[in-house]
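A quick write-up on the structure given underneath.
One protein chain is absent from this view; the other protein chains keep their places.
Chain naming follows the written order as A, B and C, and within any one chain the residues start at number 1.
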Amino acid sequence: MRGNFSSITRMVSAGVIAAGLMSAPAKAADDTIKVGILHSLSGTMAISETTLKDAMLMLIDEQNAKGGLLGKKLEAVVVDPASNWPLFAEKARELISKDKVAAVFGCWTSVSRKSVLPVFSELDNILFYPVQYEGEESERNVFYTGAAPNQQAIPAVDYLMSEDGGSVKRWVLEGTDYVYPRTTNKILEAYLKSKGVAAEDIMVNYTPFGFSDWQTEVSAIKKFGSAGKKTAVVSTVNGDANVPFYKELGNQGIKAEDIPVMAFSVGEEELAGLDTAPLVGHLAAWNYFESVDTPENKKFIADWHKFIKNDKRTTNDPMEAHYIGFNMWVKAVEKAGTTDPDKVIDAMIGVSVPNLTGGYSTMMPNHHITKPVLIGEIQADGQFETVSRTPGLVMGDEWSDYLPDSKDLISDWRKPLSCGNFNVATGKCGGKGTN
Amino acid sequence: MSKSNTILYLDGVSVSFDGFRAINNLSLVLDRGEMRAIIGPNGAGKTTMMDIVTGKTRPDDGEVFFDGEVDLTSHDEAEIAMMGIGRKFQKPTVFESHSIEENLMLALKGPRSIFPALFHRKSAAEARRIDDIIGVIRLGDKRREVAANLSHGQKQWLEIGMLLAQDPKLLLVDEPVAGMTDAETEETARLLKEIARDHSVIVVEHDMRFVRELGVKVTCLHEGSVLSEGTLDFVSADERVVEVYLGR
Amino acid sequence: MIGLALLFLSATLSSLGAAEADLRAIIAKFATAKGFSETGAVVHELAATGDPKVERPLAALADGNLYIRKADSLVLIGKEAGDGVQLSDPLSGAASGEAAKDDITKIKVNNTLRRAIRDALGTLTLGAKDPAVRLAAAGTMFKTPDAANIEPLDTAIANETVASVKALLEQARAASVLVSDRPEADKLAAIQVIGARGDRDAVSLLTSVDANASDAVKQAAAAAIANINSTLAFWDAGQNIWYGISLGSVLLLAAIGLAITFGVMGVINMAHGEMVMLGAYTTFVVQQVIRTSFPGLFDWSLVIALPMAFLVAGFVGFVIERGIIRFLYGRPLETLLATWGVSLILQQAVRSIFGPTNQEVGNPTWMSGSFDVGQLAITWNRLWILVFALTVFGVLLYVMKRTPWGLQMRAVTANRRMAASMGIRTPWVDALTFALGSGIAGIAGVALSQIDNVSPNLGRGYIIDSFMVVVFGGVGNLWGTLVGAFSLGVVNKVLEPYAGAVLGKIVVLVLIVLFIQKRPRGLFALKGRAVEA
Partner (left out) sequence: MITGRFFAAGADRRIAITIFILLAVAVIVPLLNLAISPASAFHIPSYMVALTGKYLCYALLALSLDLVWGYCGILSLGHGAFFALGGYAMGMYLMRQIGSRGVYGNPILPDFMVFLNYKELPWFWYGFDHFWFAGLMVLAVPGLLAFIFGWFAFRSRVTGVYLSIITQAMTYALLLAFFRNDMGFGGNNGLTDFKDILGFSVQADATRSALFAASAVMLALAVFVTWAIVGSKYGKLLMAVRDAESRTRFLGWRAENVKLFAFTVSAVMGGIAGALYVPQVGIINPGEFEPSNSIEVVIWAAVGGRGTIIGPIIGALLVNAGKSWFTGALPELWLFALGGLFVAVTLLLPKGIIGMWDDWRGNARALRAASLAEEARTAVGVASATSKPARSPARNPGEWSWSDPEPQAAE
């Protein structure tokens, strides 16, 4: 059974422990290093973020079992920003000012990240952001361990255009109306056009958050796909809306062999809520799949099942991102010999740790990491099977080359440049300037 | 029939709700300064008639004139109230969270727009007028009491007092003595007669003793139209009235 | 594709049924093939033998059930059984022992390969005994026209006895004629045949008419397309209305329980959505039990879940009424606060018990897929939900209007004191009425679990829409809820293709606001004598 009833007791005890920790914050100040966990445990985003909180607790436990860090124990400080964006900023401030955490792992949505950014730069602390996002940002205090668009979207489209992927000629870009799909679709449109796709062969459509009635949209896709050219859907549909979307696709009989759907926000966790038999063959692009067959991954999954006390719980890409980010932070702290964020930020660049897909990920000067890109097909058991993998690692590109306003920008946080938006055309730090 | 001498003139008025004819071709005329009692069984259309006069309900058909010349069907409640028609409800309706003074203050004749109310201060004349009315309705010892704490009968009186404060030309009074003790009923009859000296009044009442006490012309309504009209003795002798209302 | 068909052709001409040893030799190549393209080549080679026996290994490959045993590099069909995999011979199907998952390697397939296999199987199964298989084969061949298909299709048409299969075969043949170098007259006839189909697939085929076809052919194709499109436009309008009705049925289901607890009882029940959620979770639990203990009953899972969901949500509703609501009659606004608190608690409770992630609720077979009415694609789950919503409505209406309990319910809500003095046990009636409303929300959850996420947030998505529907229809009137739900659904869906999903919804909300100005008591307001009476 997926829902584990013993989890109630676990929840209660976790709550009690957390309460205990919170009520005595001053006592433990010296002999532990505190790590903040800023993920929504209630509200609309709890569905995705709770898992990441548990993953972080597991990683911290494991590190403590290995003897902690710098001779001290690590201590997790969990708060609930409740899917409320201003509350993210408030809680971030609380973690840094009141609990004096050494680093924070957290956020999922772009807006939550945007909301806490000023707090992190003002109070000079570190945020590890584990989710694929739209790029167009590089901050000194943030390390982006999720994918930038070039680590997900572009290889995915490349695969679909290849012979293996079905030589797709006609594209539906279906997304939820917010900044990640908008930006990704903008990049993709520019990219597709540069590959010779005509404007009338691209259809872009947006739906609201949590959209549940997909009848009209799916039939529009069907219609668009019946123009005699091989058609694919690139979906940036977010979270909750995916389940009804796929259910409708299945029921209206859209088969992956005819119109494959390539998703960037659908992972093992989302599929867990679905009967995947009718969806076999639809695709997703990530940097990690639970099905990846490496010793590191097997150990990670086994540890996870043990920690969460449920063999059915899946792992997913953002969890791997936290795994990488946390190990990088540990390494950087050891390298710097202190948890002082200023020093750790400098020590982070160039740190290399094993990822779960059988290679090493390195923190680049732009605060993004190198990752392999995997394309997977949905299987009947709710897992993905890797059907394509980039030959090498792909470096996260924060400023897309396919957007006119960002193509001249680069980010390099090494001294002496230390700039998140350096303009190579003008040789100045500070963006592109007037159009 | 000439309208010009009337205070209220209804001719051929009909109204129906979802097919039910509440008022059916009703004609009624009230002269200036007249007091009229209206009786009739439940559902005869008494309250609906008052709704029509006060602008709460629009008639489907027919003419309603006030003061000989004003067509009431084209005005709403507030306008009609400002012209000088006051109304007392069947169930006493006062502002329960306000004191008696405040109740009367809100009813006093005067400008009825927002900003004057916002910056209003009680003038000496207004205070005197309120004192007068409190005297008339005999609630002098409770003037600062919240209306919610008044007895049923006292609320009826307060409501009548509010009508007086409005200084209307025509008063519509719906069942003023319902739920009153005998003593209170007598008192109320006296009060109404006093008021009727310089106002036109329509009283709806079931209490025949009270109607007799008023000693005025009576109209009996039935199924939305006038069944009989005349002195109380005349009406109560009418076979049809006995049939539908008074009972044998 | 042409190559494949040629190979197929030559294979059928030379020898019908290659030697089994030859087939095994080709199948063995799967073990050494690297990447999808090499596997694809093996598939083509296998198909080219034209031997019906290759259907088994190819179908297994398409389903991802073809494995290589690491020990001896033998290619075998595998079927998962518990922790291990049951192996069998790819050609004969004879059992070939069991293996642990680590001892075998799955031969990977992707969409392109699956499609290639599907096409290959299409031609291979043209002569199958089962008419349904032949129909599927004809359908595949229609979508993958090829000049080389004409001859086998001609043979198949000549032998075909089932009319529907024959018609589809003829369309497939016409499609193939269109891409061949047959004379113009043949092509014009083919366009006639395809045009008669009148659906999107026909348009798709006709639009891809070769650019160097003769003018007459192009004109005929263009005319056929225009003709089909004009009928399709009509069907599209129908489709939108159907979508609207379907959305309306979802709204009706979501709102109908609220029409009782809010509309009839006057409780501003913010926990209504959570009752729906409880129903959905009950369905999940029922399905889990069935999956683990009685897998054969799976198609009945929803039917079993219905009474369970009614009881679970009804019981929770009963407890809420007895524990909280009954202290709040006459203070409806307080019920808003208290039920809001209850909804927070219920959400968090479900989150704690089942976890925050979505739960999988499967569709029984009778609720999967779709069927066509003319050019209207109607999905079974939507149709059943519509039927279900109307049934619930009908039953509820009957209970309210025709049973003694319904009479008592209406009496209590109309005048509590009077009802009590007439000997009706009002507390009991209150509790049962609230439980009824909650229980109905629960069975709505069973239906909604088929089309939406089963997550702790399920209820939140429906609560606002439900209130809109009840208020729009007129509080306290069941018919109003019915008409309100369907009119909001249809308006929304008719607007959506033009305005987009977001703007469409905004327009609907603005329309509701304006409509309430016009009818301040909703669609089915009770008119009456002034209340001052």
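Going forward, contacts are C-beta pairs under 8 Å (C-beta built on N, C-alpha and C of every residue); 3 or more make two chains touch, one makes a residue touch a chain.
As the structure is a prediction and not an experimental result, all values here were calculated from the model.
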Can you pull out the displayed chains that the omitted chain is in contact with?
A, B, C
Given the contact definition stated above, which residue among C:25, C:422 or C:464 touches the chain not shown here?
C:464
Given C:204, C:343 or C:487, the one touching the chain that is not displayed
C:343
Out of B:31, B:61 or B:96, which residue would touch the omitted chain in the full complex?
B:96
Could you pull out which residues of subunit A are in touch with the chain that's been left out?
11-12, 14-15, 18-19, 22-23, 41-42, 78-82, 84-87, 89-91, 93-94, 97-98, 109-111, 114-115, 117-119, 122, 136-137, 177-179, 182-183, 186, 206, 208-209, 403-406, 409, 420-421, 423, 430-435
For subunit C, enumerate the residues touching the unshown chain of the complex.
265-266, 268, 270, 324, 327-328, 330-338, 340-345, 347-349, 352, 413-416, 460, 464, 467-468, 471, 475, 502-503, 505-506, 509-510, 512-514, 516-518, 520-522, 526, 528, 531-532
Contact with the hidden chain only, please: which subunit B residues?
54, 56, 76-78, 81-82, 86-87, 89, 91, 93-98, 102, 105-107, 112-114, 117-121, 146, 148-149, 162, 166
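Simple rule for what comes next: only the chains that are shown with their structure count from here on.
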By raw count of C-beta pairs in contact, what's the busiest chain pair here?
A-C
What is the chain whose Cα centre is as far as it gets from that of subunit A?
B
Please find which chain has its CA centre nearest to the centre of all protein CA atoms in view.
C
Centroid from C-alpha atoms only, then distance subunit B to subunit C, rounded to Å. What do you get?
65
In their shared complex, subunit A is touched by residues of subunit C numbered 35-37, 64, 108, 110-112, 114-115, 118, 200-201, 203-205, 207-208, 239-240, 243, 246-247, 250, 284-285, 288, 292, 347-348, 351-360, 362-363, 368-370, 377, 379-382, 450-457, 460-461, 493, 496-497, 500-502, 505
Along subunit A, where are the residues that touch subunit C in the complex?
1-5, 7-8, 11, 41-44, 46-47, 50-51, 163-166, 177, 205-208, 210-213, 215-217, 219-220, 222-223, 226-229, 240, 243-244, 247-248, 250-253, 256-257, 260, 269-270, 272-275, 278, 280-281, 283, 377, 379-380, 382, 385, 387
